[in-house]
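First the structure, then my questions, so here it is.
The complex appears here without one of its protein chains, the remainder shown in place.
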Amino acid sequence: MALKTEHMVLNMGPQHPSTHGVLRLELEIEGELVKKVTPHLGYLHRCFEKHAEAMQYNQVVPYTDRLDYLAAIGNNFGYALAVEKLMGIQVPERVEYIRVIMAELQRIASHLVAIGSNGADIGALTPFLYLFRDREHILSIIEETCGARMLYNYIWIGGLSHDIHPDFVRKTKEFCNYFKPTIVELDNLLSYNKIFIERTANIGVLPVDTAINYGASGPTLRGSGINFDLRREDPYSIYDRFDFEIPVGRGLMGTVGDCWDRYYVRIREMEQSLRIIEQAIDNIPEGDVQSAIPKRIKPPKGTVYTRVENPRGELGYFIISDGSVNPFRVKVRAPSFVNLEILGELCKGYLVADVIAILGSIDIVLGEVDR
Amino acid sequence: MYQYFYDLTGNTIISTLFVAVFPLVNVLIVALIGVYLERKVSAWIQDRVGPNRTGPFGLFQTVADFVKMLQKEDATSKDIDSKLYNIAPVLVFTGSFAAYAAIPFSSKLIGSEAEVGLFYVIAISSLVVGGILMAGWSSNNKYSLLGAMRSAAQIISYEIPTAIVVLSIVMITGSLSLDKISEMQTAYFWNWHIFGGAGFGIAKFLLIPFMVVGFIIIFISTLAEVNRTPFDIPEAESELVAGYFTEYCGMKWAMFMLSEYGNMFAVSAIVSILFFGGYHSPFGYLGNSLGIEWLVPFEQAFWFLAKGWFFILIQMWLRWTLPRLRVDQLMSLCWKYLIPYAFVNLIVIGIISLL
Partner (left out) sequence: MKSPDEIFNLLKQEFSDSVLSLDKETPVDPVITVDPFKIQIVGKFLRENPELSFDSLMCLSGVDDANGTKVKDAEGTEILEGGTMSVYYHLHSVLHKHKITLKTVTQRNNPEIESVENVWKSANWHEREAFDLLGIKFLNHPDLRRILMPYDWDQFTEEISRHPLRKDYKNPEFYQGMKVPY
């Protein structure tokens, strides 16, 4: 009579130091090998889409901040672009330039958190603190502009909430000069560290076809080798005026599409964001940032789907309007929600410690997974 | 030292107590200063300040933590196996504390002058494995069980390179007693084993590179024995919350911490005795040159503590710089790399020592 055996079910529960929020992962493990991963969501569901139907269009903007709270400007940006497209508003040049600069600063700040927590999950606790020290510079620049460090309510429909303060250009240039050696330091400390490479190379390999079929986007998709960035494919705002490269995973340390490639894409993206900021910061035209904000936002009946390149991937807003001052339906296509589905595919056959490394490299934020 | 107290008091029990109290005090002081220093060193490496409010420069932080831990409620879940649960911290602490019996702090301060001191130290520090497994199993918690199993595998595997390097030192010195090994490295720093050992000749210079390799191997293996990063998978904070001592709180947890710092100092002491001259000073003694004979043991104790703390600082430095290794990489490092190198080292040192 054979012994009945079953796989051990380990619950990396909602409270866990490294699941980046309240995510419950149910792992079926056999010793240390993972057989199946099932994510359970919904612990942070705050009914954003239902709230949006009860408010007016401009009142929804602070709620969009709270979706992906680490990259809040991108959320505002996408929503403002969607409603402006529906209404046919053209914003002044000054507004466009400032929006791009803020979005790129936000991209650097968000990648700093992503890289820092990726390292901290693997055990390198020191780069996490170095990166947060650098993030403080960005947050203080933004705080002087709009008053908030994390949830800004800055990009309004048709313009901005505040104009930039007189020191903005100087401080941003100082930050750009300060940040370039920091990336070099980070490369020396973490990227080419033998132990870090052992932990992340050849782990969680994502082939390109699977990635596109699952709807992956952002560094998760670009780490698999495909050169797809919304700022080039589907240019919005004034991104087509700037000259920047799209970093792509090339399998330098292992296979194409492993965790190291996704990490590497994020580091090089920060350098490219600095390039965009340097091109834009000197050419901000004069103007009034609030001139195009309509008094009453009442779009015509219709539907629109706009997407922006958030640090985590493609953030899409699908808005249906029925001609009144409240939106009829706002659907948010959150990049982390779609990227999280891949976790089940990627973790088969790896160890428990690898699940953490893979989750860190996909870089999710529970605010937008659950909305 | 036992003899000295026996002459003083004439009573076996009191002299034994005195002899045992001294290492206990040392372990407590190491834990006290160690916790504070760890927090300060980690803060300086991470570009922060560390505790600086409790007392000047935060010096009383550990005292405050200790008082807090004393008055904590000992909350346990009802599903634990209470016999094993309560014995586990005691076993872990005993395993690391008993190793101090054979470690010489100076030429006069030795717990027991057994002839097989080194063998005893390696054997008794394996008691820790039993304690860790008990802690992991009795906590009735899957995370603790995983952490305990990983830790047991790690400690048992890394004892082998340690033992092999120790064997190569024993081959050169011909004695297992830690006291005699220290005695053979007297006078100046070029007599230390890492520079080839006492005696002058072609053998001494040939030995130097192999001694350095041996030192690196034993340093890495003892890092793994005390569960420090990069080998701290059993207590990996971001994966298993806290590994095998997740369910412990209050004084029982404090005993695990005490044993960790005690173990750190014990392995630093072993490494410094085997390779760096134990309690001997690198330059000769002030007491000898000034003619004050009774100063020499105190100087030796000072040098011994200095060397032990130096290695502890290096361990802390490594902890905050490197990420941690995964379990199978850790095992393959031990079995596929360290053990073959240690064996080759042993054979070559044996051949050279025949010259």
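Read from first to last, the chains carry the letters A and B; within each, the first residue is number 1.
The criterion applied here is as follows: contacts are C-beta pairs under 8 Å (C-beta built on N, C-alpha and C of every residue); 3 or more make two chains touch, one makes a residue touch a chain.
In this text, all values refer to a predicted model and were calculated from it rather than measured experimentally.
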{"item": "Touch partners, limited to displayed chains, of the chain removed from view", "value": "A"}
{"item": "Per the touch definition above, residue among A:50, A:180, A:250 or A:348 touching the missing chain", "value": "A:50"}
{"item": "Given A:152, A:263 or A:337, the one touching the chain that is not displayed", "value": "A:337"}
{"item": "Chain not shown: contacting residue from A:228, A:244 or A:350", "value": "A:228"}
{"item": "Where the unshown chain meets chain A, residue by residue", "value": "41-42, 45, 47, 49-50, 85-86, 88, 210, 212-215, 226, 228, 233, 300-305, 307, 314, 316, 318, 320, 328-329, 331, 333, 337-338, 340-341, 370-371"}
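Assume only the chains that are shown with their structure count from here on.
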{"item": "Residue numbers on chain B that touch chain A, as the complex places them", "value": "42, 45-48, 142-143, 146, 229-230, 232-233, 236-239, 241, 320-329"}
{"item": "Contact set on chain A toward chain B in their complex", "value": "8, 10, 16-18, 32, 119-126, 129-130, 133, 189-190, 193, 195-196, 198-199, 351-354, 356"}
